[in-house]
Structures are given as structure tokens and as C-alpha cells.
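What you see is the complex with one protein chain gone and the rest in place.
By written order: A, B and C. Residues from 1 in each chain.
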Amino acid sequence: MKEMWEGGLRLGEGDFSFLEEVRRRSGEHLDLCYQCMKCTAGCPTAPYMDIKPHQLIRMIQMGRRGEVLGSGAIWFCVYCQTCGTRCPNEIHIGVLMDALREMAVGEGVEVKERRIHLLHEAFIQSVRRGGRVHEVTMLMDYVLRSRDLMKDSLGSGVKLFLKGKFPLFPSFVKEREEIRRIFERCTKKQ
Amino acid sequence: MRRLGVFICHCGVNIAGTVDVKKVAEEIGKIEDVCHSIDYIYMCSEPGQQLIREAIQEKQLEGVVVACCSPSMHENTFRKAVKTAGMNPYLCEIANIREQCSWVHQKEKEEATRKAMEIIQATLEKVRRNEELEPLAMSINRNVLVIGGGIAGMTASLDLAQGGYEVFLVEKGPALGGHMAQLSKTFPDLSPAFPNLLAKALEIVSHPKIELFCCSELEEVKGYVGNFEIIIHKKATYVDWTRCNGCARCIEVCPVEYPSSFDRELGMRKAVDFLYPNCVPKRVKVTPTQCRYFQDRSCRKCEEVCPEKAIQFDQKDERIHRKVGAIVIATGFDLFPKERLGEYGYGEIPDVIDGLAFERMLSPDGPTRGKILRPSDGRVPKEMVFIQCVASRDPDRYMPYCSRICCMYTAKQAKMYKEQVPDGQPYVFYMDIRSDGKGYEEFLQKTIEENGVLYLRGRVSRVFQEDGKVKVWGVDTLTGKGIEIGADLVVLATAIIPSEGVKELAAKLRATVDKHGFLTEAHIKLYPVESSTKGIYLAGCGQSPKDITDTVSQASATAGKIQALLSTDKLFQDPLIAYVDETVCSGCGICVEICPYEAREMDYRRGISIVHVALCQGCGACIASCPNFACELRNSSSVQTLRMVDTFI
Amino acid sequence: MNYLYFPGCTLYTKAKNFDQTARNCSLLLGFELIELPNWTCCGATFPLATDNLMALLPPARILARAKEQGEILTTLCAICFNVIKRTNHLLQRDGEKREKINEFMEMNYLGDLKVLHYLEILKQEIGFSTIKDKVKKPLNELQAAPYYGCMLLRPFEEMGFDDKERPTLFEEFLESLGAKPVDFPYKIECCGSFQSVGSPEVATECAYRILTSAMKQGAEVVVSTCPLCTFNLDQKQSDILKAHLDFKTIPVLYFTQLLGVAMGLDPRTLGFEQNAVDPIPLLKRKGLV
Partner (left out) sequence: MGSSGNGFIKKAMVIGGGIAGITASIDIGNAGYNVLLVEKLPSIGGRMLQLSETFPTLDCAQCTLTPKTVETGQHPRIQLHTYSEVVRVEGQAGNFIVQIRKKASYVDWEKCTGCGLCQQKCPSKYPSEFDRGMGLGKAIYTLSPQAVPNKPVINTSHCRYFLEKKCRVCEKICPVGAINYQQEDRIIEEKVGAIIVATGFDLMPIERFGEYGYGEIPDVIDGLSFERLNSASGPTNGEIRRPSDGKVPKEVVFIQCTGSRDPERYMPYCSRVCCMYTAKHARLYKHKVHEGQVYIFYMDIRSTGKGYEEFIQQTMEEGILYLRGRVSRIFRDGEKIAVWGVDTLTGKKVEVLADLVVLATAIIPHQEVKALAQILGIPIDLYGFLTEADRKLKPVETNREGIYLAGCVQGPKDIADTVAHANAAASKVQSLFARYS
């Protein structure tokens, strides 16, 4: 499958491995999609997605790996599960998005919505360090990673988070060694 | 020792491509009592059959095995063929070497050849001990029971009556017409539904060959094809219909009003009322659950005012016995229940209605006299949304199948709306437009072009009420972007489901239903109106969703089948049924309990169990359960079966 | 009766008022929340991709620890509840994954713990009629809009909290406090979740639509069950004001805060200072503080 015109594509070279891979990793039966668009119709973040949920399924069916994994859309899903609840074929797009995000990161695709991706990463790091999420360190981490210190709206986000009474230092759980170990074993295994 | 012949069919390449038929014919021919063993490309063809006939006569064969496809295909063909050559047809048996051998062992040719030989040898064992039998002749009753008084049942009844057969038409409700009576106009010619229906209904009530039972259900059925004994449960209407003249004075004085289900809760009806104003038969019925007399005896106004003294509060249900030869099930459909469609606000938002409710609104004799007014405040809706595939084509949550008529009736409704409200805007959310009948595609094109109906491809995610509007969330097909429509009225094309009680009815009649509750036909292509039980026929939406045209064809088809069935004096049945060795039977009665067809009965005088030949289907359950080995199946005796098994071991 | 309690990270930090009010109210209702010792983060997202077992480990660990101490585990935060309940459901149903995780974590948990949200405890274990009897200060027909959000309701098959499209449990609860529940269509729509940090404009828009929808139906206060929802709905109102000039603010409270008011707790213990939109004027107007 390759691009043939601006905005066109050529089928017939038989790359359907992408569909198969996504199907396997997500466990979702994407070939059943009716393209009825009920998912997009109810999605709270669809207006912000560059590729709408139903289009994303379509593009996976047509084997358009690069566009799908490089899309911003996969980082916008907040997994509210409205789509899966109403889908006639019970395709959970949230699950699909999660699989796509993992694939995108795994393949080192340049992430379009870098900020959201970094937030995920920062969150995991925070749990890794202390066993619990500590918003201040997490946000600091996130800000550092995103190199987006000047971003206004984020600034307000940080400020608002800070309005609560935060402990000055992260409260560590006693068994943080165990947590660290779990993460290490996981990383090794994967 | 019998002189046997074996005929092995190639079935083109179907068998010969896997099984070495030449070798099989040769090897089988070596068996002592096999006097003739040949193969041929298509045994079922005329020359193939001729080979069998000639061999029977030339070699004086006394038994024939045809090794070919499943007996469900050509057993009849070959039994007829041997009969014309003067052999008893029950001395001919089929060895299935296609479905049970060549098709399943395409990769193992040698094994398949060996297995084919074994199957043939086993069948030879059976033929060696087969008896010469004659088909059982049974007398038949020429009357027909039709269940359901909608367009399907009405058509079948009239066709049968015109063919000279006596028909008992049983309708659950108080009048004829079914769902068609609720419709406004019909697609694709926009002819009004009611006048045509009325003409048919009047023909039925005046037809001397049709006996109509309203407010009635089939309570019990016994017997078998040609000889059913039925009991009809006729429920009390509390009105003597022989006296009632339909003057409607009782309706005027009745003080109780409640939402009419015929009008899909959009209009009111009285506790004594017609089903609908011009119903046939034009007779009133008292609804005891609403009537004050039945609640606290406080009102007898209808009784007082009736000039014919027709009101009978003490009327009782009746049980009517009849005998019939065949039965038509034409029980029709219901729409998917409201309660289960949460995201569409159905049943909760008054301005979200279903297709049938909108039909009532469009009907000139409906609750709004044909005016489109939204139920909540009676205003004319300026923006209307039609949603198709509501609970249809929704395999994980509701019904997987397509309801077949919604595309067309939605187009019709949108068209009628636009004609009545020229400045209104109808939107239709659809999945695939299915206009596959004669003239349907053209109708749809016209609707889109001339009436400015906006078709949007896709489902609706959610419907809710806000700001006095019904908000509909969908997606614009072209841009893929979400859109919100603030509609005044939303019409849902909800799924067609089999009508209530079909399952129980089917059980009584030993007909089968599929997992959705639709009645199953004997063969989806070749026997679409026959049920799996002989003598029981299917018509209309009880079998699967269909439009009026197809329903009428199907109903006529059942009538044709029944006329052919009942045209002879006797019915003939295969004699391959159970029999009892009366000297061995101890009369324990186990077989009576186990028989699924009620074909076994105790003869207490003689202390044995007997077989009703007409009821027995030859299933063998009694044979397996008999502790004394007193029962046997004709031409499938225990000895035969054991010998057959021996061949394989 | 006491219940094992998993507070979750946020309830220790920015949603302290949620945690505190719940603990205090439970005492008045005759039960105690026993904090699960040495709890860790639930992971905050239920792992969706089928081959991702890693994210199942934290909630599985929490469940296994809890089972050692009791039969019922309760939570307040809707996200934690969702993650833990779904993990439990998965461990009940999927023997293969259960074995893998148990082996990996060197534990033996069978999925036999009951996971209930605090609201479910109130309904099933205490009974809304009991609460009604114990209410000291009925909420004087306060027009309260119950906001369910996503996590309690979906996925329906696993959460089984209430009807997925027309839930009523929250309304019943508010009625028992003497409030007048306001039905509004956006009660089951998403608040924008973590996009409030990543793409703030998304969450702002979501919150705007939810809050205006509630106000159109006459709501005086929106009631929430989730710290993240509350963050988006409450704290974000200053951003909404910038984006939508017609917007009017509305207080957003945790359901436990309203419960506290009704039980007659000292308003100073209800943590109103953590609410961005001050609810005190409204409560004063209603004669509740």
C-alpha cells in the first residue's frame, strides 16, 4: 500500500498486517465495523481529533500504519467509554487507542500530541519513584519533559493543583522497594 | 440370499475426485450376494436412473444400494426409480459417500476410498434384512386453521376459501387488519392502506367458507398433518356480537378513557370501544381491566344505553373444538420495546416516537386526524429527525438482523411530512439505504431529490431533551464532524421482532423458532413457507421481517401449498416407523413418557403399549428406551443396526 | 460495621476535603472507614490493550492486600473505583491472566473481594431511608445536579453500577438528603478527563457544556463523585469565563460535602476552602450554614 496521489492511495500490494496486528493487540474486532459513526457522534474529544474515531478504524482496515500511529487523535481519547457502550458491534475505541499508543511509542513514531504523551510518562515515573502519584513532582517532571514552562494554561493548571494543601515532599509508601521491583521486572519482561 | 445391486455415483468430481469409484465398484462387486456393481458420473440423471432400472430387470435384483449424496437429496429419486422397475421402493437404500465421506476427506484419498467401501458394506447389511413395505394411507380433513388476522392471515384465508376449503380464522384482537390497519399510506405508490384492507376484511366476514374467531387464541392442538384436533379459546368480549350493530352509543356514554395502544398511546379510547372506528367486524368490546363495572360495579351506562341489549357483563370465555387438516401461522410482528433503548430517550421523551406511532399520526382516522403534531405540546414540528436501524443491525446489544422495511417506510414518512409541512426540514440517519423492491429505488430517489429530505449516513449516539427541543447527536457524512440537531420530533425506526407469544404457540404446534423467536422454515430457499412440522405453514413477518408485497406472496404461497396437500383423498406417509412385538411388551409405559410426538399410548385392556402410526415420526426414542427390546423400527431393526456397526469395527 | 477503604493518591492531596468529609460522615452514619495500610497508586488507568499486564499489577496488589483484611473494599474516587473494580472483574473471569499475575506477584488472589463505591455502601449497606432518618439538616430543596461522569457507569457489563443511559442512584441519594435532584442530559457525558492538563481547551469546553446544561435545568449546585471531574468542573470555571463571556459560575461539591451539610457537620470541617467556586453564599441563602 502506498500513496499514489495527493490524498489518494493504492491498494493491491497486500499489506494487511497492520489490521491483524492491531486486532491482536487490542482484541477488538475491527473488521466488524459498520462505519455507522455512532462513536464519533458521541465522543467528547472527537472535535479535537485530526482523524475521527470511525475514520481511524477505516484507516486501520486499509493498512495506513504511518498515518494512524502518527495521528494526534490517538492521544486525545480520554477513555470515557461512551463509544463502546453504544457501538452495535461492541468495538471499544478506548481499548483500540491504548493499543495504538503503545504501538506508536514502541515503534518510536514521532508523537504528534507530545504533551499528552509526556503526561503519561511523567505519571508512570511518579508511581515508580514513590508508589503513589505526587502531583507536584509529577507536574514538575512533566513540565521539564515537555519543556513547556512558559505555557500559560499549563501554568494555571499547576497553580490550581497547588491550591490544595500539598505535602512538601512526596509521601512514600513503606514498600516502595517492592513497587520499584515490580516495575523493573515488568520492564525486563516486556 | 437376496440378489443385490450397488450403484456408485461420481457426482461429477464431488465424489470421484476423492474416492476411487472404479476400485470401489470392483471390490464391492466381489461380495457374494452383490450381483451387479457399477459406477456412473451422475446416478441421479436420467441415464443413471435408467441403469438402475435396467439392472433390476436384467439381473432380477432384490435389493439396491445407491452410493451417492445424502438421502435428503435423492432418496426419493431412486426409490421412485426402482419402483418403476417393479421393485418395492423400501428395498432401495442410500449410502452417503459424499457429505459423510468425500467432502470431509478430500486430502485423504485412500482412506476415503476405504471408508466409502465400508459405508456401502454397512448399507448392504441393512438392505439384506429390509422388509417390503407399503406407504401408510391416512384420511384427511379438508378444513384449515389460520392463526392471525393481519394481511398475511387474511390473504391466506381468502385464497383458501376461494379454493373451496373451509377456513377457521383465529385473531387475537377484536378485529381484522393487524398492523396494516394502523398504517397511513403504503410505499412505493403512496396508496392509502386502509381502503384496500377494508375490502378484503369485508370479503372475509361475508365469505361463507370462512369462520372468523376474534379475541381468540389457539389453546390446544393434537394430531398430525391432515388430522389436527384444535381447541380455540374465545375470550369474553362482554358484548353479544350477534346483537351488537356497531351503533357506538355505548362508546359515547362510557366515562373511562385511557391511552389507546392501537394509536400507540397518542390517542385515547374508551373502556367499551371498537378496536378502531371502521374496524371489521364493527363490534365493540369491553376491556375489563379498565371498565368501572368490573372494578367496583359502579357503572353500567353502556348496558343501559344499548338499544340491542347486547352488553353482557356475565359473558364467559368459550372453548371451541374443531378439526383441521392444515394450519397457517401468520402471527406477524411487534416493534422493539421502548424500555431498552436508553440512549435514544425512547419512552422517556414524549417527542421521541416510533414508526408505527408516526403512522397513526399520519392516518386520516388517527388521533390527530392526519396532522403531524408533536405529542408534548401539539405544535407542528419544523425539524424532524428519523433514525433508522434502531435496535436492528446491532448484534452486540440488540438484534443482529435487518428489519427490512424501515428504509422504505422512513422515506415514505419523510416524504409525507415534507408534503404536509413544506417549510419543515426532515433529516434521516441511515446505515445503508435498502430499497431493493420493485419501484423502491425510484421512490427513494424521488424522495431525496424532490422532497429535499437530507440523508445522513451514520447512527445517532444520543438523543436527549433540552431547551424544549430534542437534541440529536450525529455525524455529518461528508466532513466526518459531529453535529447536533435540535429537533422538534424524532421518529425511531425500531426493530421488528416476532409478536408476543409466538414461542409458546410454536411449541404447541411443534414448529421451531430461531434464537430471535422467528419461526423457522423447512428450507430457507426451496421450502420457505413450510415449517419443520408437516401440515404447519408459515406466512408473513412471523417467519422474518418482510414488506406487504412479500407478505402477500408468502401468504398466497401457503394457501397454494395447502390446497395441493388437501387436494387428494388420502395422505401417504413413510412406513418407516416403530412397531411393537406384542408378545414381548410388558406394558411398562416408558415409551409413552419418552415419545416426543405423543405417538405411543397404553392399551390398558391388553396391557401393552401401542403405536399411533400417523403420529410416529420414526425417531427411535422408544426403541432405545424399551427395557424389553419389544419395540423395533421398520427397516432399522436392532439386528440391522448391529450388523451395520459390525462392518465398521 | 466497618469497611476497608482505599483512599487513592488524589484524596491525600488535592481532594482532601472529599476524604475527610466521607470519613466524618461515616462515623455519624454508624460505620468506620478502615484505611488499607500501605496502599499504593491504583495505576489510574485500567489497561486496555490485551497484552499489557503491567498496569494490572498495582490494582491486583491492592485487591490481594485488601482480601487479607476483609471482604468489602470501598473507594471514593471514581477513577480508582473503576480501575479496581474492573481489575477484580477481570481476575474473576480470566483464569489465565489471574494465574499469570498471581505467579508474578507471588500471591494468591482469586477475585473474591467485593468492591463497592461509597455511594453503593450508602445504598446497599446503610440504606437511603436510614440516611433520611439521620439527616439533621434537610437540604431545603436545594436544586442539586448529580453528575455521574463516565467511570461509575461504563463499561456497564463490568461496573454494573446503574443503568448505563438513565442512572438514578445518585438522584435517590440526593433526595434522601432533602435536596431536589435536577435531571440534566449531560450527567453522563465526559468531563474531558486528563486532557485538562494535556489539552486544556478540550476539558474547558466539556466542562462548559456540562455546567450550562445543568444550569439550564435550574441547578444551583453540581454534585460530583470524582476528584478529576471536580477539578475540571470546578477549578476550570475561571478558564471557562475567559472562553465564554456568557458563562456564570456554579459551585461544584463532592457528594460527601453535601452529606456532611445534611448530617449537620460543622461547615468549617467540610473543606469548602478547597472549592474554587465558593459554595458558602449559596448554602447561606438556603439557610444551610
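FYI, contacts are C-beta pairs under 8 Å (C-beta built on N, C-alpha and C of every residue); 3 or more make two chains touch, one makes a residue touch a chain.
Note that this is a predicted model, so its numbers are computed, not measured.
**Student:** List the displayed chains that the omitted chain touches in the full complex.
**Tutor:** Across the whole assembly, the hidden chain touches A, B.
**Student:** Can you say which of B:R2, B:K200 or B:H612 touches the chain missing from this structure?
**Tutor:** Reading the full complex, the residue touching the unseen chain is B:K200.
**Student:** Of B:M1, B:L526 or B:I649, which one is in contact with the hidden chain?
**Tutor:** Final answer for the missing-chain contact: B:L526.
**Student:** Just name the one of B:H36, B:K115, B:R360 or B:R404 that touches the chain not displayed here.
**Tutor:** From the options B:H36, B:K115, B:R360 or B:R404, the contact with the absent chain belongs to B:R404.
**Student:** Looking at the whole complex, which of B:R2, B:K323 or B:K561 touches the chain that is not displayed?
**Tutor:** B:K561
**Student:** Touching the hidden chain in the complete assembly: which of B:P259, B:G439, B:G468 or B:G501 does that?
**Tutor:** Here the residue in touch with the unshown chain is B:G439.
**Student:** List the chain B residues touching the unshown chain?
**Tutor:** Contacting residues on chain B, toward the hidden partner: 12-14, 17, 41-42, 44-47, 49-50, 69, 73-74, 76-77, 80, 151, 155, 159, 162-164, 186, 188-189, 191, 196, 200, 393, 395, 400-402, 404, 432-442, 445, 478, 480, 518, 523-529, 543-545, 547-550, 552-561, 563-565, 567-568.
**Student:** Name every residue on chain A in touch with the hidden partner chain.
**Tutor:** 4-5, 7-14, 16, 19, 29, 31-32, 35, 54-55, 58-59, 61-62
FYI, only the chains that are shown with their structure count from here on.
**Student:** Measure off the straight-line distance from the CA centroid of chain A to the CA centroid of chain C, and report it in whole Å.
**Tutor:** Here the centre of chain C sits 24 Å away from the centre of chain A.
**Student:** Centroid of chain B to centroid of chain C, CA atoms only: how many Å?
**Tutor:** 51
**Student:** Two or more other chains touching the same residue: where does that happen in chain A?
**Tutor:** Those would be 47, 82.
**Student:** Pull out every residue in chain C that's touching 2 or more other chains.
**Tutor:** Residues 164.
**Student:** With touch defined as at the start, can you tell me which chain C residues reach chain A in the complex?
**Tutor:** 9-10, 12-16, 38-41, 43-45, 47-54, 57-58, 61, 104-105, 149-150, 153-156, 164, 189-190, 192-202, 205-206, 231, 235, 238-239, 274, 276
**Student:** Considering the complex alone, what residue numbers of chain B touch chain A?
**Tutor:** Listed in rising order, the residues are 343, 389, 393-398, 431, 457-462, 473-475, 477, 480-482.
**Student:** Under the definition above, what is the set of chain C residues touching chain B in their complex?
**Tutor:** Chain C reaches chain B through residues 163-166, 185, 213, 216.
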